[in-house]
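Up next is chain A:
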Amino acid sequence: MRLKILVVEDDFTSRKVLCGMLSPYGDFDVAVNGKEAVRAFSDALDNGERYDLICLDIMMPEMDGQDALKAIREIELQKNISGSESAKIIMTTALSDSKNLMQAFQEQCEAYIIKPIRKEKLLEQLHLLGLVPRG
Partner candidate 1 sequence: MAEKDNSIGRMIESLSLQICILEAEDIPGMGKVYETISELEKSMPNSPCIAFSDIVQGVKQYLDRFVLNDVTDSKPLGDGVAMLQAIWRDISSGREFTFDVTDILEGLGYIPEDQKKTSGKEINATGSMEAHEDKPEAARSTGLTDEDLDITRDFVVESRGNLEVVELNLIKLEQNPDDMETINAIFRSFHTIKGVSGFLKLDKMNRFCHHTESLMDGARSGKLTINDEVADLILESIDTLKLMLEEVEKCLETRHTTSFDLIDVEKLIEKIQAVHTSDGNKIPLGKILLDSDVITEKGLRESLKIQKKHSEKKLGEILVREQNVDPEAIKSALKAQTLGKRATSLQVKVDTEKLDNLVDLTGELVIAQSMFRQLGQTLTADNPIFFHQLNQVTQAVSAIQKIAMSMRMVPIKNTFQKMFRLVRDLAKNSEKEADLSMSGEDTEIDRNVVDELYEPMVHMIRNSVDHGLESPVERESSGKNRKGSIYLRAFQRGGNIVIEIEDDGKGLDKNRILEKAIERNLITRGENLSEKEIYEFIMHPGFSTAKEITDISGRGVGMDVVKKSIEKLRGRLEIHSREGKGTVFTISLPLTMAIVEGMLVRVGKERYIIPTHSIIQSYRPDRKHCYTVENKGEMVRHRENLLPLVRISRLFNVKEDVTDPWNAIVVVTENHGVQKALLLDELLGKEEFVIKNLGETFREIKGLAGSAILADGKVGLILDIAGLFQAAVA
Partner candidate 2 sequence: MADETKVMSQTVKAIADREGKYLTFTLGGEEYGIGILKIKEIIGMMHVTTMPQTPDFVKGVINLRGKVIPVMDLRLRFGMAAMAYTERTCIIVVEIEGSSGTIQIGIVVDSVSEVLNIKGDDIEDTPAFGARLNTDYILGMAKMEGGVKILLDIDKVLTSEELVSISQAA
């Protein structure tokens, strides 16, 4: 089953890399800043679709990943989406400080991967989150 993925990343190269890694598992939309990401997310909901996975960078213009994460969870709360139905969000960022780490988890992201992203690491997360079956 192909996943519906949202890749949020303002750097061209990082975007290409991520999309390349994810292409075997699903179809992706792209957003280049937090604001677009939140728009894309709520538009998808309005159309009756849902993103299974969102890869969210933190350092972005317009609205950063932390704020976008918060806003997306807010929207889910408004629409009473919870538990297994809420989007799985993986932070994919170069920032490795504990402040950002704690904040992201506090805002209920599922995982935090530090760039440079290695394919195995990403895949492992997809397994753990139950998005991609093993074997």
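We take it that a residue touches a chain if its C-beta (ideal position, glycine included) is under 8 Å from a C-beta of that chain, and two chains touch if they have at least 3 such contacts; residues count from 1.
Picked so that all candidates are chains of the complex that A comes from, given by their letters.
Keep in mind that this is a model prediction, so the values were computed, not measured.
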Complex member in contact with chain A (any copy), out of 1 or 2: 1
Candidate 1 partner contacts - residues on chain A that touch it in the complex: 59, 61, 64, 82-84, 94-99, 101-102, 105-106, 108-112, 114, 128
